[in-house]
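Excluded from the complex is one protein chain; the other protein chains are retained at their positions.
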Amino acid sequence: MGIHSYAVDEIGHLKENNYLNCDKSLRSWLFTLDHKRIALLYLASLLVFFFLGGLSAIFMRLHLYNVEKPLLSPDAYNVAFTFHGVLMIFLFIVPGIPAVLGNFLLPLMIGAKDVAFPRLNLLSLWIYWLGALVGIIGIINPVWILKYLQGSAISQWIPLDTGWTFYAPYSTSTGAGEGWGTIMMTLAAFILGFSSILTGLNFMVTIHRLRAPGLTWFKLPVFVWGIYATSAIQVLATPVVGITLLLLIVEKVFGIGIFDPAKGGDPILYQHFFWFYSHPVVYIMVLPAFGIIGEIIPVFSRKPIFGYTAVVFSSVGIAVVSFIVWAHHMYTSGMSPFSQAVFSATTFAVAVPTAIKVFNWVSTMYKGSIRFDPAMLYAMAFVFLFMIAGTSGIFLAVLGLDIFYHDTYFVVAHFHYTIQGGAVIGLIAGLHFWFPKITGRMYNPGVAKLAFWLIFLGFNVTFIPQFILGVQGMPRRYAFYLPEFEPMHRLSTFGTFFNAFGYTLAILNLAWSWAFSKVKAGANPYDALGLEWQAPSPPPHDNFVVPPNVEIGRYDYGVPVNLVAQKEVVRS
Amino acid sequence: MAEELGHIIHPRTFLKVLVILLVLTLLTVLLSPRVSGEMVDFGKINIVIALSIAIIKASLVLSYFMHLKFEGLWILVYFITPVILLLIMILGLFIDTPVRIDPIQPPF
Amino acid sequence: MDYIVPDKVSTVADFFDDLNLAIFLASAFFTVAIVGAMLYFAFRYRAKSSNDITPRIEGNHLLEIVWTVVPTVVVVVIAWVGIVLREKMFEVSPNVIPIYVTAWKWAWEFRYPTGKRTSGQNAELVVPVNKPVKLVIASKDVIHSLFIPAVRIKQDAVPGQLKYMTFTALKTGEYPIFCAEYCGTRHSYMMAKLRVVSEEEFNTWVNTIPEKTMPKRILGKKLYTDLGCNACHSVESGVNLVGPSFYDVFGAQRNFKDGTSLTADENYILESILYPNKRVVQGFNENVMPSYEGRLSQEELMALVSFIVELKTAPKEELVEVVFEKDEKIDLEKMTPLERGKYLYSAKGCNACHSVDGSQLVGPSFKGLHGARREFADGSSVVADDSYIKDSILNPNARIVKGFVAAMPSYQGQLNEDDLAGIVEFIKSLK
Partner (left out) sequence: MASEAKTVEAGAPPVYHHIDPVNAYHASKLGMWLFLATEILLFSVLFSAFAVYNWMYFEYFHDAATKLDWRLGAINTAVLLFSSYTAAVAVYKAQISDNRGVVINFGISFLCGLIFLVIKYIEYSAKYEHGYFPGTSYWNSTEFSAHYKNYFGLYYTMTGLHALHVVIGMGVLLWVIGLARKNRFSSRYYTPVELGALYWHLVDLIWIFLFPLLYLID
């Protein structure tokens, strides 16, 4: 099975027989075992759900623009925010970076030919699609359509309106569609949980067993450490929500009273189990983004990452601490005062590693030679947005303040800054940075920068007003509000369009450049160091034409000999 | 070649472990007040006894039947972590549920 | 920041706002410092040529130690202050006025030890100024959350458990109360008012309880119209509207759809108010009457039952006066059509089945009805104009809109031309 003969041209571009055009049949795509193709299939499905989720967000913001002449009825608004929450979290951002960039880059970055269990990787993709299908059915709730056609009153059967948290008494007693909607959606979340567990398991074993010879643990790129920490959380946290949602289904079907207070259960117990998973899940979303930013800034500052061990230990530290803080989502739910104090204290243990990471990124840029490539613009915007996200998190971690700020728009703004400002901007930055490696072409930087500024301004104009709404005391998930909240809502809706248009422009720019751009990208367009840049772009099925040279340190910028050595590797 | 793969344990040791496990099960049953009446009823400590015997049995099954004693460090870590998370979860619940004092029932 | 922050009403509000401002300034300082440093580095060290020589800095142990210890110290201090603030928020002072708060799907209810009760749309938490108050919070169905921004405190109402919240109001005035935990369709309309009043005004308010002074039967009569029973149950013998007439209920033999039958006594009347669909009399359809469980206090239920029981024995003129007393006093002619329609909307009990804010009760909502296309069960459809509205008031069962039950009584002979015009005007105004 020796190495195929690949026609790698002088700049490291592989025209024929790369992983994209080595076998063009549909069957080879749907049943591929190649981690790179699976990454692209994930990317395609994620973007569909990203735009669907975004669409429901736009409907909500339009409705909130003027509540006197409402666009949606209260029921429809509840369905819209559930749709937005469930789609964006379960179907877009949780698989998000690990499934797309993790799948594509992990084997490349550690010098392996593929992930440890390729068939398991394909199984995770298929389970993800199955979960998405069950989820969409759960949300649209065909029982509702059937009964509506048979001419029954609309209001008794509405699609899922429990919010992405499925809180116990509401989701078990009433629930949408006489329980149909809730059962289907919790089943979908359970199935998607499986896909997440199997991906995490796959990546952890890959990092353990398939590292190139000589690549010790502390020579691994920061992104790989981020993926390792994320996979650990995926494997250890997702089963908990899986069984909790299963208990919800069992409770609705058999009438067992574990969470339902009418039958002797304790709804706060449901919140404990739910948030035991749902706090670590926000770190599943953001840790890979930390990894990506930790890769981009050194490349465009031509300087090694500042304090590599500190960054690595803070990633692992966040993963460990994320399991002991879950109840800071439940301060006002009636927990005992002692546990509130304990969880408030542990929550601050999470703030310190995040701060260390930000300090390290900024110090990496000290005395560097900085180029403003679009990916670098996103990385710098990430630092700014995450400073706001981190500090607003401090507000919510303080026990006294959270009693006021819990379930207000302050929380909405905080988690949009962490998830959208953090994970989504991280994903877009990663897609721009590794675009030449994925597609073998360069994207149009001008349009990319325009899209960046649209996203950056639109995002801030949308969510800074929501911080102010939070301070004013406007509760979240409201379809109607008092007049004093109106100006901020109007400003926020005004910003949503720029945000939405920015994302569409960024994604279209990448898609258009992949299809039509004439500029061929070499193996190493940014003269970066790292194993993935030693493979031709787009890489062949077995990733490397020449066995990767591990001796070149990943962050040894400033040492000219390495760059020259790097160039030889690709061509020989 | 075979040695590189996994550690081999002779069925004789498995038989010894099985006997110990059956004896421990018998012990658990005898020590529970439900079975042998008031003689062994020490109140709350019974649960501790039953659980500790179960932990001993589990560690026997783990180390011999599942070869955990002869595995690498990482497999041990992968087994210990969920157990620690179980303890964290129980601790997190127990500082809230039993300690929660609700105000009095209104008069009407 | 003061014009954004809601007014400071409770003793805790100052401590809260100071901590809030302190953390805001600290975060702003750190953000500006770090982002400023980043931007400065970005422009100061711009790439001059493609292969600049950059120093090989791997890290700096001293700096890393400093920026680990400093945030830890800052964060520990903030955490400790936060816990102190929470203790102050929930610290119950000795002589405190207990108020019992009950939340149910989409309304609050405040009950005072003296028996005073306010609930539903006009729910009002009246509190004396400078006196500590303790709210004992319970919920009837799902998790709600009593949130009073002016007092800076929020506490979930968990069904099956009792939670408490306490504060001392310093400033008189009216402040909004929200429900902060998502609880269903009308979660955003589940609001109430906190009214802080002087000591004397509070004492008079708490002790004026209409229910206590009136005889049970009169209170029953007031509820009979307030709750909209008059829309479906008449008080003349033999006149069955949507539901059976109240006049001939007590003591009569009632045979039900499931074949069983019993003589109507107080318990049967009480049960059919709380669980109407348990036993439905033959000739009437089920799933029409909403359950009033949890919405009426004990006295109110007793008053309603005694009103129905004593309908036969009560003196005729008190009864007659009871029902139509509202018409004589208010001269309909002098009102404008809109006011007339609005008055008749509640007087005639339309409010029991048709809402005005778009939410779904027994019948379609009046909001946006005029001018909308109405599809009927038999497939035909028409645009709702004046004649259609008048026609469906006089003989409602001729054309039933898809998805509704034929449950509306006909108002033939009870409303004259001007009444109808008034009602149409009122519906038109509900765009």
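All chains are identified by letter, namely A, B and C, in their written order; residue positions are counted from 1 within each chain.
In the analysis below, a residue touches a chain if its C-beta (ideal position, glycine included) is under 8 Å from a C-beta of that chain, and two chains touch if they have at least 3 such contacts.
Worth saying up front: this structure is predicted, and the values here are computed from it rather than measured.
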Visible contact partners (per top-of-document touch definition) of the missing chain: A, B
Sole contact to the chain not displayed, among A:L64, A:A168, A:M204 or A:A506: A:M204
Selected residue (touches chain absent from view) among A:D23, A:E484 or A:D556: A:D23
Hidden partner interface residues of chain B, rising order: 1-2, 4-6, 8-11, 14-15, 17-18, 21-22, 25, 28-29, 32-35, 41, 46-47, 50-51, 53-54, 57-58, 61-62, 64-67, 71-72, 74-75, 78-79, 81-83, 85-86, 89-90, 93-94, 97-98
Sites on chain A contacted by the missing partner chain, in the whole complex: 1, 22-23, 28, 31-34, 107, 112-114, 116-118, 120, 197, 201-202, 204-205, 208-210, 235-236, 238-240, 242-244, 247, 250, 254-258, 263-266, 269, 273, 541-542
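By definition in this document, only the chains that are shown with their structure count from here on.
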B-C compared against A-B, more contacting pairs: A-B
Chain nearest the overall C-alpha centroid of the shown protein atoms: A
Centre-to-centre distance between chain C and chain A (centres being mean Cα positions), rounded to whole Å: 38
Distance from chain C to chain B - Cα centre to Cα centre, in angstrom: 51
Distance from the mean Cα position of chain B to that of chain A, given in whole angstrom: 37
Residues of chain A whose C-beta touches two or more other chains: 266, 268, 334
Per-residue overlap in chain C, given as positions that touch at least 2 other chains: 161, 163
Of all residues in chain B, those that touch chain A in their complex: 74, 81-82, 85, 88-89, 92-93, 95-97, 99-101
Residue ranges of chain A touching chain C (in the complex, touch as defined): 73-75, 78, 151-155, 161, 163, 167-170, 173-174, 261-262, 264, 266-268, 301-304, 306-310, 332-334, 337, 340-341, 344-345, 347-348, 351-352, 355-356, 358-363, 365-372, 380, 383-384, 387-388, 391-392, 394-395, 397-404, 406-408, 468, 471-473, 475-482, 527, 555-560, 563
Residues of chain C defined as touching chain A within the complex: 1, 4-6, 15-16, 19-20, 23-24, 27-28, 30-31, 34-35, 37-39, 41-42, 45-60, 63-64, 67-68, 71-72, 75-76, 78-79, 81-90, 141-143, 145, 147, 149, 152-156, 158-161, 163, 176, 178-189, 358-360, 377, 402-404
